[in-house]
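Structure below; questions to follow.
Missing here: one protein chain of the complex. Every other protein chain is in place.
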Amino acid sequence: MSIEVKFFASMRDLIGDDCEIGSETLKEHTISTVDDIWDHCARGKTRPENVLIAVNMNYVDGKALVKEGDEVAFFPPVTGG
Amino acid sequence: MSIEVKFFASMRDLIGDDCEIGSETLKEHTISTVDDIWDHCARGKTRPENVLIAVNMNYVDGKALVKEGDEVAFFPPVTGG
Amino acid sequence: MTIIIDSKAFDPWKVLDDYQQNMPHLEGQYGATAVFVGTMRDFNEGDNVSEMFLEHYPGMTERHLENICKLATGEYQLLESLVVHRVGAIKPNEPIVLVAVWTAHRKQAFEACREIMEDLKSKAPFWKKEQLKDGQDRWVKKNTNGY
Partner (left out) sequence: MTIIIDSKAFDPWKVLDDYQQNMPHLEGQYGATAVFVGTMRDFNEGDNVSEMFLEHYPGMTERHLENICKLATGEYQLLESLVVHRVGAIKPNEPIVLVAVWTAHRKQAFEACREIMEDLKSKAPFWKKEQLKDGQDRWVKKNTNGY
């Protein structure tokens, strides 16, 4: 089990490809919230203020807890329609 | 020249067919406003409070003046759409 | 800007398709289209309705619909507008009215479409007479408020 982290649109341009965090890494780095995930995957990049976050396709904020098996996504404000 | 008076929908059911008021009648009966027209054409029927009135296809109220050549219409609240 | 008053049944989607194909000068300009279609239901005020007759005031109706669309065109920067209204005998499930507007942005389209429809309902001289399933008929006395 691992956590899958996705970046969409301009966030992918900023950070790069999706990243997967395995069990071992989760324990070693005490990754328990979305904020921790960003710090681990974003390679030092500052998180834009207006970034949107989803865990398992539901909107959450940075303090949300994550667990193994979750899918976490970071993306800019939506601009469809 | 005369004044043509039209009734629509339930107002026609109430009053009957259109009526035309000729020059002579206009002078004889001193018909100068829409209210006068109603009194002349409605054969004693009370004018329903919500009746709408148009002179030359523009909405007016009962005090509006009429002159020869005008087209006057009385009708109930509109219910299209 | 087009106003059509017609005693023949119309298919709103076909009418829109045709109308839009004659707007090549507006290609790439409109970002928003808002449409309203009013359709005859088979019940009203608790009764089954089998048919309806729509009377209008020829001349005045067209003129007021034109005024309504002209006002909306100025207020909401409409690129195009279309109003189609049935008159005469109408059966349940047949469209009665179509209002469509084309604008650059969606706010204007939504607001203009609704305002044209409400103005039409309160100012355009049309009157509905309903034929009930039990054979009686009655004039519809007033419109519902749309806001």
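Letters A, B and C name the chains as they come in the text, with residue numbers starting at 1 for each one.
Just so we're on the same page, a residue touches a chain if its C-beta (ideal position, glycine included) is under 8 Å from a C-beta of that chain, and two chains touch if they have at least 3 such contacts.
Predicted model, so just to flag it, every value in this text is computed and none were measured.
*Asks:* What are the shown chains that the left-out chain touches?
*Replies:* A, C
*Asks:* For the chain left out of this view, which of C:Val37, C:Leu71 or C:Ala89 touches it?
*Replies:* C:Val37
*Asks:* Just name the one of C:Asp17, C:Glu75 or C:Asp137 that touches the chain not displayed here.
*Replies:* If we include the chain that is not displayed, C:Asp17 is the one touching it.
*Asks:* Among C:Lys70, C:Arg106 or C:Lys141, choose the residue that contacts the chain missing from this document, as touch is defined above.
*Replies:* C:Arg106
*Asks:* If the missing chain were put back, which residues of chain C would it touch?
*Replies:* 11-14, 16-17, 20, 27-43, 92-93, 104-107, 109-110, 113-114, 117, 144-147
*Asks:* Just checking the interface: what residues of chain A touch the absent partner chain?
*Replies:* Touch with the absent chain occurs at residues 6, 8-10, 13, 50, 52, 54, 57, 59, 73, 75-81.
Operating definition for what follows: only the chains that are shown with their structure count from here on.
*Asks:* So, what's the distance in Å between the C-alpha centres of chain B and chain A?
*Replies:* Those two chain centres are 74 Å apart.
*Asks:* Using mean CA coordinates as chain centres, what's the chain B-chain C distance in Å?
*Replies:* Inter-chain centre distance comes to 28 Å.
*Asks:* Residues touching two or more other chains, restricted to chain C: which are they?
*Replies:* Correct list: empty.
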